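One protein chain is absent from this view; the other protein chains keep their places.
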Amino acid sequence: MMQWRGGALMLGAALVAVSVGAQAQSGGDTIKKIEEYRQALADGNPADLWEARGEDLWKQKRGPKNVSLERCDLGKGPGVVKGAYAELPRYFADADRVMDLESRLLHCMTTQQGMTRAEALKVPFGDGEKRSDMEALSAYVAGESRGVKMNVSQAHAKERQAYALGQKLFYYRGGPHDFACATCHGEANKRIRLQDLPNLTETKDAQKAYTTWPAYRVSQGELRTMQWRLNDCFRQQRFPFLEFGSDTSVALLTFLARNANGAEFNAPAIKR
Amino acid sequence: MKYATHLRNALLAAAAAALLVSGCASTPRVSAEQAHDVLKTSFTERGQAKLDRLEQDDVQKTCSYGPGTAPSKEVLDALEKAQLAAIKFPADGKLLGDWRAGERIAQTGTGKQYSDNAAVPSGANCYACHQITPQEISYGTIGPSLLGYGKVRGNSEAILRYTYGKIYNSNAYTACSNMPRFGHQNILTEQQLKDVTALLLDPSSPVNK
Amino acid sequence: MADPMRIRAKMEGDKTVVRVLMSHEMETGQRKDSAGKTIPAMFIQEVTATCNGKTVLSAQWGTSISKNPYLQFAFSGAKAGDKVVVSWVDSKGDKRTDEAAIAA
Partner (left out) sequence: MTQEINQGRRTALKTGGATAIFGLFVAAGLVRPNTALAQAAGWNQGAFAAKGVDGTVKALGGATPAQTKDVNWGSTPEIAENGAVVPVSITSSIPKTESISILVEKNPNTLSAVFTIPPGTDPSISTRVKMGESSAVYALIKADGKYYVAQRDIKVTLGGCGG
């Protein structure tokens, strides 16, 4: 494949000098350079495209009952989106259950818009042309809590129960690799390959992690939500498939969100 | 004695929980059985990942603890002893395979996930947690650096057996280690275990250059 | 029909800084689907930006521009309230044109 041409040799020599300089760099700079990469990405977040589509979906009349989600109560009254994500998961009396955003959206889509669960969850996680309404709606609602402080309640007994269960599940080991959530997220200052692993049991890390999801994942070219985040963690934990809005989902999300209380919400973000 | 330890652990657990949920009067207790029952209703089988993966063996049961609720030293010692006894060393007595194959296994992160083809051999994903060769800058820090592993420790029979055994069953030497039990849980084949052992101990491996 | 672009145009000094996000797969033609079949290439080939009827940037792209492309550039000669119009054409002939008023 390589074919030299005499006339270009001088230029080649000049470039060799340049590349030797580059080789002298040391690995201690790696993390600094990764940080530069992340900063370079922050300026144009494709999550914007999901937020815009989600807002349209929120306002559109959809489903067999042909109504919009503008009467959906995310916990702060029907139709109130501003700041709602920062207080989820929470207990909803109408369902007698603690719900995270995505289980609540599913609830509104089935009870108010009249969709079946299967219809509402036709594409739980987007893949290229197969776009997920759930991810777009979540991006929109989450974006409406930017700058709001996380304030997840433990006032109701079921909220306390969900937290305690989430904490217990966080340490539950299983599968061929013996992994629990805590295997990767129970200690401070660790990383997997070059990715920092937040210690989700510690306030500062838990805050930083939770307030930056949903996020546009550049590795996938998709916007991902917390439900996806949990699913993909369990996949890599070698567990079976986590069901959308299951008790395990809600409990873990309650544990994670509550541990982030007090921090300013700042998502959808952009991540590797 | 044992009761006292348990009581102390329980008190520590309550204190830790209270720290996280400050201002909350009562934190409900959740038993391992309750957690297991919730998991059973929350997961469905997919690909090679069946629901039996939610069933815990003794090690997983013992090691599913949070801060301040660690089992007693006696329990952990007994766990190590039982796991050590369960290690199957190769019948041919050879513990060193091909370090180049070992490097590929160390780099490969797939295997046993529901998204993985069960017919393809699993990787060990060593780099996810360990620094190993100086050439690979993308390594994790969950486990200790293994740079120069063999150079530091030499190549004695004892080191060979310890290294193979540790990869085979980490819990035999460190109870409740974060490291998977690659042999015990049939993640790697015997040949793969030998290859990864060689990556760490073969003098010609870049680990020891 | 492709989703609308997100265009932000803003005066910074006497220059207009334009940031554009486009919703597009930018399929390389080298990926395979789960059945092992090659996914055909499908990517934006041409991008044009105009302001007050004058072209302020034009570009030709190959398959290696990232999915959901991002583009930033700056030009002189416009003022707040003027409109920046951005268009793209992809390899299938699909087109999209969106505009944004320049913010002060």
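Order as written gives the chain letters A, B and C; numbering starts at 1 within each chain.
The rule is short, and it goes like this: contacts are C-beta pairs under 8 Å (C-beta built on N, C-alpha and C of every residue); 3 or more make two chains touch, one makes a residue touch a chain.
From a predicted model like this one, the values you see are computed outputs, not experimental measurements.
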Remark   = In the whole complex, of B:71, B:123 or B:183, the residue touching the missing chain would be B:123
Task = In the full complex, which bits of subunit A touch the chain not displayed? Write them out.
result = 1-5, 7-8, 11-12, 14-16, 18-20, 22-23, 25-41, 43, 184, 189, 191-196, 218-221, 232, 235-236, 272
Key: Residue numbers in subunit C that touch the chain omitted from display   = 15, 26, 28, 30, 41, 45-46, 54-67, 69-77, 89-93
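Here, only the chains that are shown with their structure count from here on.
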Intercentroid distance (Cα basis), subunit B paired with subunit A, Å = 27
Query = Between subunit B and subunit C, what is the gap in Å from one C-alpha centre to the other?
reply = 48
Query = What are the residues of subunit C that contact at least two other chains?
reply = none
Key: subunit B-facing residues of subunit A, complex   = 27, 30, 154, 157, 160-161, 163-165, 167-180, 182-184, 187, 189-195, 197, 201, 234-236, 238-243, 246-249, 251, 258-259
Query = What residues of subunit B sit close enough to touch subunit A in their complex?
reply = 17, 20-21, 23-24, 26-30, 32, 34-36, 38-39, 41-46, 49-51, 53-56, 59-60, 63-67, 112-115, 127-129, 137-142, 178, 180-181, 185-187
Remark   = In their shared complex, subunit C is touched by residues of subunit A numbered 43-46, 48-49, 52-53, 128-129, 216, 218, 221
